[in-house]
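Below: one structure, written as structure tokens.
Removed from the display is one protein chain of the complex; every other protein chain stays in position.
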Amino acid sequence: MPLTPEQQAEIDALRATPRQTLRVVSDGMERHLYTAYDVLDHGFVRVIDYMGDDNAICQAARVSYGKGTKQVSQNEGLIRYLMRHWHSTPFEMCEIKLHVKLPVFVARQWIRHRTANVNEYSARYSILDREFYIPQPDALAAQSTANAQGRGAVLTGAEAERVLEILKSDSARAYDHYEEMLESEEQGQKLGLARELARMNLPANVYTQWYWKVDLHNLFHFLRLRADAHAQYEIRVYAEEICKLVADWVPFAYAAFEDYRMGGVTLSAKAIECIKRMLQGEGVTQETSGMSKGEWREFEGVIG
Amino acid sequence: MPLTPEQQAEIDALRATPRQTLRVVSDGMERHLYTAYDVLDHGFVRVIDYMGDDNAICQAARVSYGKGTKQVSQNEGLIRYLMRHWHSTPFEMCEIKLHVKLPVFVARQWIRHRTANVNEYSARYSILDREFYIPQPDALAAQSTANAQGRGAVLTGAEAERVLEILKSDSARAYDHYEEMLESEEQGQKLGLARELARMNLPANVYTQWYWKVDLHNLFHFLRLRADAHAQYEIRVYAEEICKLVADWVPFAYAAFEDYRMGGVTLSAKAIECIKRMLQGEGVTQETSGMSKGEWREFEGVIG
Amino acid sequence: MPLTPEQQAEIDALRATPRQTLRVVSDGMERHLYTAYDVLDHGFVRVIDYMGDDNAICQAARVSYGKGTKQVSQNEGLIRYLMRHWHSTPFEMCEIKLHVKLPVFVARQWIRHRTANVNEYSARYSILDREFYIPQPDALAAQSTANAQGRGAVLTGAEAERVLEILKSDSARAYDHYEEMLESEEQGQKLGLARELARMNLPANVYTQWYWKVDLHNLFHFLRLRADAHAQYEIRVYAEEICKLVADWVPFAYAAFEDYRMGGVTLSAKAIECIKRMLQGEGVTQETSGMSKGEWREFEGVIG
Partner (left out) sequence: MPLTPEQQAEIDALRATPRQTLRVVSDGMERHLYTAYDVLDHGFVRVIDYMGDDNAICQAARVSYGKGTKQVSQNEGLIRYLMRHWHSTPFEMCEIKLHVKLPVFVARQWIRHRTANVNEYSARYSILDREFYIPQPDALAAQSTANAQGRGAVLTGAEAERVLEILKSDSARAYDHYEEMLESEEQGQKLGLARELARMNLPANVYTQWYWKVDLHNLFHFLRLRADAHAQYEIRVYAEEICKLVADWVPFAYAAFEDYRMGGVTLSAKAIECIKRMLQGEGVTQETSGMSKGEWREFEGVIG
């Protein structure tokens, strides 16, 4: 359970006090504000704030004075047009602020998306909680033999048990020692190592948390890479949870994103040429395609 | 008058329809939403949206679950501490979206601040209005003889008249010709030059407009440089107008910004050394200071 | 002629003094260093400096200690793989610094690419030259009737003459007045308006210049958008000139860019579905495609 009763009470208090605003309001997003959605065994994603909605994307694209068109269908068409033609700036006019709790090795992938604002819980300043990611049995995958950075079959039986035993016992011992090193002399204890040093003993499955703020264009970029089937499972589940929130926040933009980005495919000049030949009835093979074996395999995956 | 009655009606409509939200609300900013504040002869600044308030800065700095401390004085102290020690990320957690109308030569300076989101009115797609910046008489400054990129005394009399005459007549002629080149054949006219070409005839004092979205940290950086006495007058008046809005939006953060950034001064190691010597009673001169003449002059300006 | 004899002599002097370095050297790029390649009537592009080559992309991707593999074909394959799978960071490890002279209205489009470093010639500090972009007759296009931000047929005869007459005479008058306003009292002249004010009279076809530094990933993004057939002609010719330089600098990376980006196409989920149906012999029409008319037209353009 990621939240303590005190934390849940703080969230409930925030959700109990609606106020008046003149700003654009997304009813779909108001429903989610502050609520922590569980991800992995101790993690969560929750929306702290947002700016804009579908309409705001169009308003910015038109640099308009007021709300702009009243016809909802025009906004949908414009949003699809903007997405299709890579007009990114109108999508940057929406912003979201999330509070995320996540294992450190996931945080290390996540932070590589640079165009975002981050405030992370500081382990120099504060003491981390005893919370470690221990995979569910069906996430205990073997190394893929085909893909150097992928997963293969799920481990089972004694093998799986041994992995879980290692992860659990090493996490527990690391945290026991973290606490031991932090114990201060003032409390009649032996040690009182600086927090900024003691933390180095904690493994990468320890949980951290941060506030993460990003505009919608850059969020879509993050989601395309991290909600993708090739992303590591442990970050993908966060991306998928965020996808659900965004679908309620900006439904037109999200639908366009699904069609043109998540479900879309970029084909090379060679691949387009092959499709043209195939549509004219020619039987194209890897040998006659001009593509390498790897490219051809990926191409077959797209049109197959 | 920068706004047409139709535009004003659109703004009034937006201001007349408050809605409920669970988000953080800044009452100081709600008062300003959508209202266009005049800048220069045809320009304006108006707030389209905002995210966060003083409290949100502290909440992010603490990565907290709820509202955090109830003691307002603690928040003020924390904000001052963060500003003093250059902790920039909590200030990035607030965001503002402005609609700005401004002369092109001002826009060209403004856009150099890269960490922001911009949607500009497109002169490839649309036709610009007949609006040009013509300085007020007291802004008609001569070139500074001391500072290669500064202003000197105000021009007067026949000189001032001649400058205004040039600016007005060249603007008018350029716009007449812009319209002439755009006239399409379908309307029985001679020309119909592409808008993306015709615009090249318009001078840099023509007005453009854009939506500009920026986080509070980067906005403060913009304001420090552009509300500064050395900034060009025509961009400074925009920065000063924005300062007023920010002071109402995040009063603690703005006060800290005024004290530590706008009113603050960065002194070199040499300058600090001189101050120490002077406080011990030594009479330091430029020759004994280790500073160049330019540095010494600036130093005297600070402590004088 | 964009360069004066003095400027050409400075370039010649730089090209005459090779030095020794331990850094990676791209022979293809060394040939171009400092040389100004003409673009439009008074503009140019020239390479001031570069960092890295094809090999450096692979070295970074492998985080390797030395030069890495000796087999050139492996590097080519890796570069194509990185480009195909959107691994952007290795391409960021190459950098280029250009000196560009360009009309202001082109500079205003160019600067929208924010992830780059720019030093522009300052018209607050210095006086601009009397150089204006006047289109060649075949670039004098009418407004497109189909595309709000595109060009149609070329203007001819009296119409074209009138446009050129306007552009030339307005440029000349604007510059005459610019000079008149700048004339200082010290020289016994009437006026001496501040340079930062006088420049506002200059139209958007006046030339400016800047140093522009960008990494290869962001340069490819710029080139994909600006060397594209939909880009405005006046910026496209700059992008095309840069393409030639990049092809000589990093030939493998540029070939991959041409195949996967410039010549590549992103198809939506709906479009991929249609291709699958068509390859199975089904006759798909716009009505049965699930696409809007605009999307279907673009789709036909790709596979037709």
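Note that the chains take the letters A, B and C in the order they are written out, and that residue 1 is the start of every chain.
The rule is short, and it goes like this: contacts are C-beta pairs under 8 Å (C-beta built on N, C-alpha and C of every residue); 3 or more make two chains touch, one makes a residue touch a chain.
Only a predicted model underlies this, so the values are computations on that prediction, with no experimental measurement involved.
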**Fill in**
Where A:28, A:203 or A:251 are the choices, the one touching the absent chain is A:203
**Candidates A:11, A:60 or A:181 - the one touching the absent chain** = A:181
**Contact set of subunit A toward the excluded chain (per top definition)** = 103-105, 108, 111-112, 114-115, 118, 122, 124-125, 133, 135, 139-144, 148-152, 155, 158-159, 162-163, 166-167, 170, 173-174, 177, 180-182, 184-185, 190-197, 199-205, 232
**Request:** Could you list which residues of subunit C touch the chain missing from the display?
**Result:** 3, 7, 9-11, 13-15, 17-25, 30, 33-34, 48-52, 56, 59-61, 63-67, 89-90, 92-93, 95, 97, 99, 117-121, 209-211, 213, 215
**Asked** If you put the missing chain back, which residues of subunit B would it touch?
**Response** 77, 80-81, 84, 86, 225, 258-260, 262-272, 275-276, 278-279, 292, 294-295, 298, 302-303
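Keep in mind that, in the parts below, only the chains that are shown with their structure count from here on.
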**Asked** For subunit B superposed on subunit C via Cα atoms, how large is the rotation, as a multiple of 5°?
**Response** 180
**Request:** Quick one: report the Å distance separating subunit A from subunit C, using the average Cα coordinate of each chain.
**Result:** 34
**Geometric centre distance via CA averages, subunit B-subunit A, whole Å** = 34
**Prompt:** Tell me, which residues of subunit A touch at least two other chains?
**Reply:** none
